[in-house]
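A single protein chain has been removed from this complex, and every other one stays in its place.
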Amino acid sequence: MSSQAVRADRGIITPFNVIAGIIVIMGMVLTAWRFAGGLGAVTNLDNHYPWGLWIGLDLMAGVALAAGGFVTSAAVHVFGMKKYSSAVRPAILTGFLGYALVVIALHYDVGRPWRLPYPFIMSQGTTSLLFEVAACVALYLTVLFLEFSPAAMEWLGLKRARLIVVRLMLLLTIFGVVLSTLHQSSLGALFLIAPGKLHPLWYSSYLPVFFFVSAVVAGLSMVIFESSITARYFADKMDETHKQQKTTVAFGFAKAAAFTLAGYFFAKVIGIAVDNNWHYLATGYGAWFLVELLGFVALPAFLFAIGAREQRLGLVKFTAGWSVFGIILNRLNVSLIAFNYHLPASERYFPSWQEIGTSIFLITLGLIAFKFIVTRMPILYSHPDYPDEH
Amino acid sequence: MEGILTLHDFMLYTKSVTYIIVVGALLGLAGFFWFLNERDEDPDENPPAEH
Partner (left out) sequence: MALTRRKFLGWLGAGAAATTAAAVKPAVAASNKHFEGHPDSNAVLHDLVACVGCRRCEAACNKVNDLPEPDQPFADLTVLETKRRTTEKAYTVVNRYDGLRPSGQPVFAKKQCNHCLEPGCASACFVKAFTKTPEGPVVYNPKVCVGCRYCMVACPFEIPAYEYQKAFDPEVVKCTMCHPRIMEGKLPGCVSVCPTEALVFGKRKDLLNTARQRIARRPDLYVDHIYGENEMGGTSWLYISDVPFEKAGMRMDLGITPAPALTAGALAAVPMIAALWPVLLGGVYLMSTRRDKEAHQEKEDALKSAREQEQAAAKAALKKASEDAAKAQQKAVEKAVKDALAQAEKKREEEQKAKQQAQEAGQSPDGQGQESEEES
């Protein structure tokens, strides 16, 4: 098992550290390049494609995948599903890191990052859905930080501050769900203003609904996916509750994801029906749309259901990865692949290696931070001083 | 689609189709829900990990 090999040599020179180190050095070079040379120096963005990989993947997909935080905390704190309590902290942590990365990525993407607070302090463009997204992401990042902070405070031994936050948990959770609903859907609503550019099969007045529902799926799948990863690499950090709840979480979330995906499937079909877009299904884009709809919505719904029915943990884990990939594909479809569908192939966008490298760099930063925190703070186990307070 | 020239006609057509799909969706979802839960009605009463 490679996990054992990784754990065996505990020195600084582990495969993870070496690869991460190389990526970080590359990322730092790219960062200097980007900020000294401008967007034109490192990206393939042009006037037809103002938004590229950094928006399509880092923002659109990143925010969707970070939805596990609000989904899990809502299930446990609001709906009272105590049997999933051990999934809350890992999900909140991934959510927090995910949103932090989104905000960092935005600094790379906008032309004048030091002006990012302008929408709030200088000039409020309240008619823009981007204003709504910016406000919610900023607020939600704060909420996630607070939701995550008890773990850090337990680690640091700040008992009193921790108690205050723990008392606020329900409030924070509800606030987090409201903010998530708003900005997850608004990310889809960003494209409502461009009916001429987004292919009719993807453009729909239901875009905000689609984005929200698929974000819930992404969140659920990410929790399963991530717990299978942590179980593999950080098993030594897990306490009994986490180990025991792990399968309950996987099967419970798989069922929820299956059912949500089924609803999403029908919603998408209704989306075609209300705009009478059936004839597009016979085109090339239609085939691609069907690949997404059948291969990455219907299929994972079915596989999740089988996995949960027959208690096949391996299948559930695989499907979680599959459906995460499907949501990423959907976000890329909306923001890049089906965007500017009317342009000739020669004018279409493909990311530069620097854009791809920067995205990989940011994801690596997230992984490093995750590893650092999980190996130190009570994320996968309850702190001995604060047992059983989930 | 050729015969559709007014918004009203368009909506009559698309809404009718939508209603049919909605019925299908409800049936489909109900069936899927059953499919999802039928197997482990008994074991889920006492999930092993809960205790």
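Just so it is clear, A and B label the chains in written order, and each chain counts residues from 1 on its own.
Heads up, the rule we're going with is that a residue touches a chain if its C-beta (ideal position, glycine included) is under 8 Å from a C-beta of that chain, and two chains touch if they have at least 3 such contacts.
On a predicted model such as this, the values are computed, not experimentally measured, just so you know.
Novice: Give me the visible chains that the unshown chain touches, in label order.
Specialist: Checking the complete complex, the chain left out touches A.
Novice: With the missing chain put back, one of A:Ala87, A:Val143 or A:Leu190 would touch it. Which one?
Specialist: A:Leu190
Novice: Using the document's contact rule, name the residues of chain A that touch the chain not shown here.
Specialist: Residues of chain A in contact with the hidden chain: 35-41, 43, 45-48, 50-51, 74, 77-80, 109-112, 115-116, 118-119, 122-125, 127-132, 134, 170, 174-175, 177-178, 181-182, 185-186, 189-197, 205, 208, 342.
Operating definition for what follows: only the chains that are shown with their structure count from here on.
Novice: How many angstrom lie between the CA centroids of chain A and chain B, rounded to a whole number?
Specialist: Going by mean C-alpha positions, chain A sits 27 Å from chain B.
Novice: Considering the complex alone, what residue numbers of chain A touch chain B?
Specialist: 83, 244-248, 255, 258-259, 262-263, 266, 269-270, 273-276, 279, 301, 305, 308-311
Novice: Taking the touch rule as given, give the residues of chain B at its contact with chain A in the complex, in rising order.
Specialist: 1, 10, 13-15, 17-18, 21-22, 24-25, 28-29, 32-33, 35-40, 47, 49-50
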